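With one protein chain held back, the other chains of the complex are shown just where they sit.
By letter and in written order, the chains are A, B and C; residue numbering begins at 1 in each of them.
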Amino acid sequence: MDNSASNDKIKDKGRRRFLALSGGLGLLWLGAAAYPVYKFISPQPVPDPFGEEGRAVVKKLTPADCVRPGSGGNGSIGNIGVIVFRTPEGELRAFTSKCTHAGCNVNFTGEKIVCHCHGGQYDLTGKNISGPPPKPLTQLKVFEENGVLYVAPLDKTEKA
Amino acid sequence: MNYPVWDLAFLGSGLVVAIIATIHIFISHFAIGGGIFLWVAEWWSGREPDGAKIREWLHKYATFFLIYTTVFGAMTGVGIWFAIQLASAEGTSLLIHQFVFVWASEWVLFLGELTVLYLYYYGWKTNSPRLQLWLAGLYALISWGSLFAINGILTFMLTPGDWNTQNLDIAAGFFNPGFWPSLFIRTLVMILLGGLGGMVIASRIENEELKEKTIRFCVKFVIPAAILTPFFAVWYWTVLPASASKLIEGGVVGVGGGRMEAITAYFLTAVVAGAMIVLASTVVYLKPKALTMMTAIAIFLIGMTGITGAEFVREMARKPFVIHGVLYSNSLWKNKAADPDYLAQPYLEKAKWHPSEMPSSLERGEWLFRLQCISCHTRDGYRAMKKRTASWSGNFGVKWFERMHEQGVMPPFEGSLEDRAALTEYLLSLHGKKENAADILKAVEAELNAEKTKMILQEAGRVPDAIPPEIPDNPEAVKDVPADENGMDVQKDNKEVLQ
Amino acid sequence: MDDRFVPVPKEAEDRLPPESSASGKLLRYLLRRLPVWPLIAFFAKKKVPQHKHSAWYTLGGIAMFFFMVQVITGVLLMIYYNPGSPWQSVQRIVMEIPFGGLIRSIHHWSANLMILTLCLHMFSTFFMKAYRPPREITWLTGLALFGITLTLGFSGYLLPWDDLSFFATRIGISEMDKIPIIGPWMGGILRGGPDVTVETIGRFYPLHVVVLPLALIGILGLHLLLIQVQGVSEPDSFRALPEEKKKYHKFFSEFLFAEIPIWLFMMGILVLLSAMFPRGLMPEADPGSAAPEGIKPEWYFMVPFQMLKIFPGALEFVGMVIMGLLPLAFVAVPFIDRNVPEDARGRLVARAGIAVVLVAVAFTIWGWLS
Partner (left out) sequence: MINASLFANLLTVAAGAPIPNTDPLGYGIPPLIFQLLSYLTFSMHLMAMNFTVGGAILFLWLHFRKNDASLPIRRYLGGGLPLGMSYVVTLGIPPLLFVQVLYGQMFYSSSILIAAHWILIIPLLITAYGHFYLHKLTRDKRKKRQGAIVLIGLIAMLLIGFFYSNNITLSQTPEKWLSMYASKPHGMALNLSEPTLFPRFLLFITPAIAVSGLGIILAGAFLTRWGREVEGAAFKAFGKSVVPLGLLLQALCALWVVAVLPERISAYVLSGNTATLLLVAGVVLVALAMILALVAAKSKGILLPMLSSVLAYAAIFCHAAMRDMVRLQYLVPHFDLSQVPLKAQWGMFGIFVVTLVAGLALLIVLMLKVFPGMAAAAAAKK
């Protein structure tokens, strides 16, 4: 009597092992089959804002806004914010306007750059001088061409 | 042009091969898998206490197996041979002359396979169990042997390896790079199908306890394929020629740029089918009593969708060749296509099969279409040209034929400029557009001349390509643009020319 | 155990796995807090008769599976679909998003197969006379579900906003305008104006994405509950069998396990169809351009479409009347053919059913070929 009970036990232990094996394999295969859904959901590559010529047009800002030394304002390329201003010495400069602390857009107030969200402050070279911002703003090369402001990534040599 | 081309409306001779081949694969893979299943089941029934009852069920399995495989399997196998003769006579002739003795040996195996199956089936009551086990084993072995033989020829077509028309090295051609992975994948799929076939018959067993035991035995046949197929698939992937894997990869990686490649979709069909089978077998294993015949057939058919997907991938990866790198699908030899002035000669004048009197440009276009394009395309059916040339203009057609092989899925066009115009005229006539080949040629020449003059102008005066509205005199911009390598300041030079 | 917990009922005790095993402990832990055992016992009671025609019982399940696939692929498509610029977003899905084309094709094919399965399901239950009392409500909820699915198909067809869907929708709604009295008003509501414009998408999109699916899930819940409560109907041939010959499969463990592999097979079919015949995208809808050559509505709207062709001009209202009466006839069926076993009226209804099927199939093929 007992050996039929025992081999029942062995049998369903074997059965459970087989179920674990085939179930596990099933999930593995299902993972492979669901790969397209993963690729479909994963975020799509964001197009490079500087495009193929390596420069981008600054929107909502014209050269006239930053002719006077100490003047300037917020603009954008694509959906990246930038600030463009002319220093008191008359040099045209541009930075990404996303504050390195929590991502609010900073503002140019004539002598320094201020972030209203948590009171972070940067100097005119973009270095974070006070408040929570951990790192300086990234500088961009800016030049004006037939009435339009252009921004381009800064290559290593031309640090401000 | 060496052989006539079968101008089959709507279907196209290529699809006839595909249909017959797919049916044959469904049956032959089950035939060999079922052979292995019979052998193991014979051995298993010998060891089980209620072996007699199992053998009774096994006899029902053998009856279904005998009729299903011999009536349909063998006939469609011969059917493929008939169909490829009509789809690509040049390719078939090359394979037959190269592998005549492989096919002859495969025939001996086929004869043996059939006879052993008859001895096993018709001697069912009179043979001793040991002899039956021997016969079942022999059947499985011989039928697998016929796979071994035909697999060499089949994989040779996609991956000829270091075989070429000079060295005619049969061993290298037969044991080509694609041979072993494809052999293992097919064997695994066969074992899988043997099990699934077993389940179809087992689902009709009345006695619950015997049914449960038999179905659990059948499900175990799914496991080897479930574990090993991915590994061999990867191995097969590495062996594919660059252009073939580019087509498949082009689908996945390049998707960002274009719509999903058909090959990727079929590749996915095979993967999804694999997943569905493993899950379905797990469900069946949980509750074997619940298995009805309809469910078992459904699982068997999942296997078929997977096989269809995999076979389409293998066939499409070989585009545009019949034998990769040797013979194009429209029977143009690759080494001949390499020399451009052979290609540029007027086509009908060197073709063996041509109209019996001087054709008009439209008829010439139709003959070109029939002799070069019909082996893969049709006018209005499968891979219809009507759909593909809906938005064509005369100029585009002529220029397209020059570049169509650069994509990597089409053979180069064979024929002179007039031939190209004639074919364009014919394709446009499919849409009722009446554009005479001569006018198309004039338009093309006019366009070519316009381009040439622009090129000359550019060369002489170095006028920038598109003349911009006005030259920006932004000092800063000038500063940045680097001087030309040979020291000449490019920007300055343009100004002088324009003053 | 103090009185805060509900004692585990006796018959539950021996059905559960042993106390020692982890699952046993967990189930008892839950049962003490959620006394759902009577419900489980109730659901376990359901059984499915096994006979020659029992294969048809799986059709309802298959249709539900296709609906599940629709919900999943629908949600995925909604990530990228933008009703503001419909064509561009669909083109982006098909051309740019990895496997976008595949998921859209699966959504298209699953819709077609769902409607086909529902047709088969409806007529198989009709010819097995499953509508007879006490199952009238199940039949009526079934009809409602079929109506909702057709509307889902119709509204979904417009969303890609290409030439084909634009003109097909325009033809579809113009049929509705012809209904006397309420026709033009309903057409206006549906279209959001005199003509099919982006405004129409504004109405079809929420209808297709929120209103109809929720309605379908709700009524489907009722449909399934009725089947659970009243049990699967037994055709006369099965009922006449002596008691011991009647074979049943318990729904929850046996029939369901026989149904799941069939669903998986349907998934395989969907992917294969999407690979072989991917759903294309015609150029963007442009009210000015000519309707594409050989345009016709989807196959499941071919019957009304052809019906109106055979009653041209003045006779058109005859066509309208017939197309109006047909659904009403279906609604009235369980109230006409009532008793078991089949009587004269029952045979009449059955023959009328066959006639309707033949005409419908003939019209569909005729429409498809013309």
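Here is the rule we use: a residue touches a chain if its C-beta (ideal position, glycine included) is under 8 Å from a C-beta of that chain, and two chains touch if they have at least 3 such contacts.
Note that the structure is predicted; figures quoted are calculated from it, not measured.
Among the chains on display, the ones the left-out chain touches in the entire complex are B. Of the listed residues B:M75, B:A338, B:A390 or B:A446, the one in contact with the hidden chain in the full complex is B:M75. Of the candidate positions B:G51, B:G112 or B:G381, contact with the unshown chain belongs to B:G112. One of B:I36, B:I54, B:A83 or B:L332 touches the chain omitted from the figure, and that residue is B:A83. Of the residues in subunit B, those that touch the hidden partner chain are 2-9, 13, 16, 20, 67, 70-72, 74-76, 78-79, 81-83, 85-86, 89-90, 92-94, 96-98, 100-105, 107-112, 114-116, 118-119, 122-123, 125-127, 131, 135, 138, 165, 168, 170, 346, 348-349, 352-358, 361, 364, 370, 416, 418, 437-438.
Note that in this section only the chains that are shown with their structure count from here on.
Our note on geometry: subunit A versus subunit C, Cα centroid distance of 45 Å, whole angstroms. Between the Cα centres of subunit B and subunit C there is a gap of 37 Å. Taken residue by residue, subunit A touches two or more other chains at 36, 39, 44, whereas all remaining positions touch fewer. Residue positions 96, 98-100, 102 of subunit C each touch two or more of the other chains. Touching subunit B in their complex are the following residues of subunit C: 54-55, 58, 94-96, 98-102, 249, 253-262, 264-265, 267-269, 271-272, 274-275, 278. Only residues 36-37, 39-41, 44 of subunit A touch subunit C when the two sit together in their complex. Residue ranges of subunit C in contact with subunit A, taken from their complex: 76, 79, 96-100, 102-103.
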